[in-house]
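The complex appears here minus one protein chain, its other protein chains still in place.
On to subunit A.
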């Protein structure tokens, strides 16, 4: 704060700070406060809004707690998002390590290009590409049948499709923080571990992963939050059996016309995700400021 004033002078620094504060108040604080207000009120016809019936209660939250199907989808969304984060981590860690410690500068720029270029395309279109690849009569089934691996086409859409689409969609958010973290590891530490007789897995477990912990936690938090709040992948790649909680929230808002219940659902998802993130960070002994870096 003092740095900011020292660098830009009183006037400019005050303008910057107020812009940030206005942004936070108007775009983050106000909508969330409105959401809380909505969630606590019953859904009433316009004539009754502001009448005696329009009082705060927990009815909307209790509805979710008592509705078995929605409750199941809610918890499934949370653990499936955790699964997405875990799978993305498994995919990204070896790539990030290779990019940060093994790749030549030429290989690195090609690899970075290959992972970044797909992100120039809109998320909906990228997911649509997976929709085509995974289609019942699509190329993946055709190839697998062609090489004789399967006899009949497989219906990929559903849980498997959603998982694949999400892992792909969030690779960058996992890869870059881990890459950044591993990149700062002094290569002689890897050599020292090897020189002392450590097998590769132990070097990773004892030296690389502890060093990259903050990066891994950051990637997992990003991916988990994005997955839990994802709408496109489950809508396009899912099936009726693999509904995501965001789809139900969407339905309350735009099909059920019950904004109040939708707000309560959205708020519940937000709070539980935050709780999962904070507990995970505590477990890994990483603070939020490390993640912000």
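Heads up, the rule we're going with is that a residue touches a chain if its C-beta (ideal position, glycine included) is under 8 Å from a C-beta of that chain, and two chains touch if they have at least 3 such contacts; residues count from 1.
Keep in mind that, in the parts below, contacts and distances are computed from a predicted model.
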| item | value |
| --- | --- |
| Absent chain [UniProt protein name; select from "Aminomethyltransferase", "Dimethyl sulfoxide reductase anchor subunit", "Quinol:cytochrome c oxidoreductase iron-sulfur protein" or "Spermidine/putrescine ABC transporter ATP-binding protein"] | "Spermidine/putrescine ABC transporter ATP-binding protein" |
| Sole contact to the chain not displayed, among A:71, A:102, A:155 or A:202 | A:202 |
| Sole contact to the chain not displayed, among A:52, A:186 or A:255 | A:186 |
| Where the missing chain touches subunit A, by residue | 186, 188-189, 191-199, 202, 206-207, 210-211 |
